[in-house]
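Only one protein chain is missing from this complex, and each of the others stays in its spot.
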Amino acid sequence: MDDVVIRTLEKVTLRDPILVEGLPGVGNVGKLAADYLRDQLPAKPLATIYSKFFPPQVYVSEEGIIRLVSNDLSYWRAPAAAQHDLLILGGDYQGISPEGQYEITERVLDYCHALGVREVFTLAGFAQGRVVEEPRVLGAATNAARVELMKKFSVVFSRNDPGGGLIGASGLFLGLGRLVGMEGVCLMGETSGYFVDPRSAEAVLKVLARVLHLDLDFTALQSKAKEIDRIAQKIHEAEQHSGESGTPGAPSARDDLGYIG
Amino acid sequence: MDDVVIRTLEKVTLRDPILVEGLPGVGNVGKLAADYLRDQLPAKPLATIYSKFFPPQVYVSEEGIIRLVSNDLSYWRAPAAAQHDLLILGGDYQGISPEGQYEITERVLDYCHALGVREVFTLAGFAQGRVVEEPRVLGAATNAARVELMKKFSVVFSRNDPGGGLIGASGLFLGLGRLVGMEGVCLMGETSGYFVDPRSAEAVLKVLARVLHLDLDFTALQSKAKEIDRIAQKIHEAEQHSGESGTPGAPSARDDLGYIG
Amino acid sequence: MDDVVIRTLEKVTLRDPILVEGLPGVGNVGKLAADYLRDQLPAKPLATIYSKFFPPQVYVSEEGIIRLVSNDLSYWRAPAAAQHDLLILGGDYQGISPEGQYEITERVLDYCHALGVREVFTLAGFAQGRVVEEPRVLGAATNAARVELMKKFSVVFSRNDPGGGLIGASGLFLGLGRLVGMEGVCLMGETSGYFVDPRSAEAVLKVLARVLHLDLDFTALQSKAKEIDRIAQKIHEAEQHSGESGTPGAPSARDDLGYIG
Partner (left out) sequence: MDDVVIRTLEKVTLRDPILVEGLPGVGNVGKLAADYLRDQLPAKPLATIYSKFFPPQVYVSEEGIIRLVSNDLSYWRAPAAAQHDLLILGGDYQGISPEGQYEITERVLDYCHALGVREVFTLAGFAQGRVVEEPRVLGAATNAARVELMKKFSVVFSRNDPGGGLIGASGLFLGLGRLVGMEGVCLMGETSGYFVDPRSAEAVLKVLARVLHLDLDFTALQSKAKEIDRIAQKIHEAEQHSGESGTPGAPSARDDLGYIG
């Protein structure tokens, strides 16, 4: 078996497409944002990516139908007035080994390059280790011009964050992308790192929408954020009630948080 | 060395063969069922599968003779009136790394595809984390028609189970099978997950026998189940006796459980 | 880099050579035996085996000179009256991953096959988890004829030992050897499993010497065994003295044990 198998579902020609990547990671911010973008535009299925660097796993739908874990590329044709169509990469997993991360990223980049992609936006969460009320969007880019451009969209470039660099797909798509002639930006929504964070995903997506002139309705994402708030509040009250605010309380409510999104 | 080596023991031509997979896993349900099926039909050795993705290990028989760990394909010629011959995949191990799982599964699927296989049944256990008196058989399938068909055989399709999907060979044979044009069903016998479970294997095999119109004698499997019951009963009594029903008691009897099957 | 690199040091033609394998493992029995055999015959260097499946490590001699970790094949020309020359495989490590074990073993077997090897003896320790005063030699073989032959040399074939089979090079050289047309025997010296065991190595080597009609002087190996006894005795006394016979005492003496051999 090839290490990475990309199955094209539809042959398309795109106008200077931009790749937007959002895979599972910190607070699931990147995946939440990319999936939401795909559903809102909406984008259409373009290709499915299988790999032996994903877990040997199938998901089962509520109807009992199995599906091999994968990453997925969708495309969106922008209105005639716009310059760039979009490709959106989402999926179930990042590669589960370092080598797998490199292999999958390079194969997807090659595939996207052949479709004309020269610009990449990667979406991710940035764990602050504390509750973040108003998540800022931090940035990193492949060159100084993009840094300056992103600052105009209120993206924060911090001298110290992210201190250890970016680990995983969101960094690698930019780092390996440069080697094949792509430039790009990573947008990182601040998040606690403790649970899935639709509010951080919204912050990231709002920046992206302004940069790419996309008109998105955020209502559904905001509902999801409120649902999380409601559960978090329950946990807080349960902890207050039990007088153990510093220790885990109400595990059942807390457990819910991991499954939303 | 090739990653996966398949040694054909006999060249055969089969009529629209169906593949039945049962490898070690939860409660050893899949392996118990597949081995029992092979012995009862009986099926004949067709090919041996070696791989560097299995442990570097040989087994030693009671006579002192070594055998490299492997998976094994057997075949059974159905009576003239029947439509499908059978291929049965059993063995000592599943691949011990994610990549290994993918590689072995794909190589075996390719081999079976060349023999004409277009339909796969995978057999497995489903861990409930509690004693299961009357194991139900849960299902997952590659398409809606098979889901409906299986429901007629009392296979349970639960909205929530298996929640995290299927991990390992039983899922992968269906997930990768679809990519090479095979359809199929996974039959999962409920089991505690704490020890080998011939009763769950019997439940799974009874469904399969009805679906495939096989006439099987379950006496030996039922004897094995009773032996397990007897040992479990001993453990229970030992625990009662020592007044520590919640803690491990009678380790020697308990240890036996792991080796039966 | 090739996964396994075999550097031939001398081109030789051998008469129906038999391969004797002894690599690091339980009690270092196999390695002690193979190294002692090589030194006593003495055998001459034939080839050096490097692999990326060994640790990325060099050893430094007392003179300060480095040497990349390796396995090593030596050869010994038997007297004219004898039928079989010998090849001896020793070395610093077994492959450190399952795949590595398979790859290295198969490459070495292919190399030896080309030199005419059709018979393999693998030497190993068998951990009993208790002090063994008079180590027996347990056996496993590739066919019934060899089992019967070995019984004549007092090799013990136990119905239950080794229960879990053989893991590592000593099993794999037989298991993979059969796939390329070699037959063979594994000789396992009983040992505690707690420290290196020259006495067990002697027991193994005495069987091998009788089988292969080799005339070996065991004096040096027996001296080494007595040295171990002396240190073990010291530890025992220290423990008695401190009244903590069940807990570790005299760590410095105990530490010595790991470095002898």
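To keep things simple, chains are lettered A, B and C as they appear, and every chain counts its residues starting from 1.
Note that a residue touches a chain if its C-beta (ideal position, glycine included) is under 8 Å from a C-beta of that chain, and two chains touch if they have at least 3 such contacts.
Small disclaimer: the values here were computed from a predicted structure and weren't measured.
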{"item": "Among shown chains, those touching the left-out chain", "value": "A, C"}
{"item": "Contacting the left-out chain in the complete assembly, out of C:36, C:54 or C:195", "value": "C:54"}
{"item": "Hidden partner chain, touching residue among C:66, C:81 or C:114", "value": "C:66"}
{"item": "Residue of A:1, A:19, A:88 or A:176 touching the missing chain in the full complex", "value": "A:176"}
{"item": "Interface with the undisplayed chain - residues on chain C", "value": "1, 5, 7, 50, 52-60, 62-69, 96-97"}
{"item": "Chain A, residues in touch with the chain not shown (by the definition above)", "value": "95, 98-99, 101-103, 105-107, 139-144, 147, 157, 159, 162, 165-169, 171-172, 174-176, 178-179, 186"}
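Simple rule for what comes next: only the chains that are shown with their structure count from here on.
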{"item": "CA centroid of chain A to CA centroid of chain C, Å", "value": "53"}
{"item": "Where chain B touches two or more other chains at once, by residue number", "value": "none"}
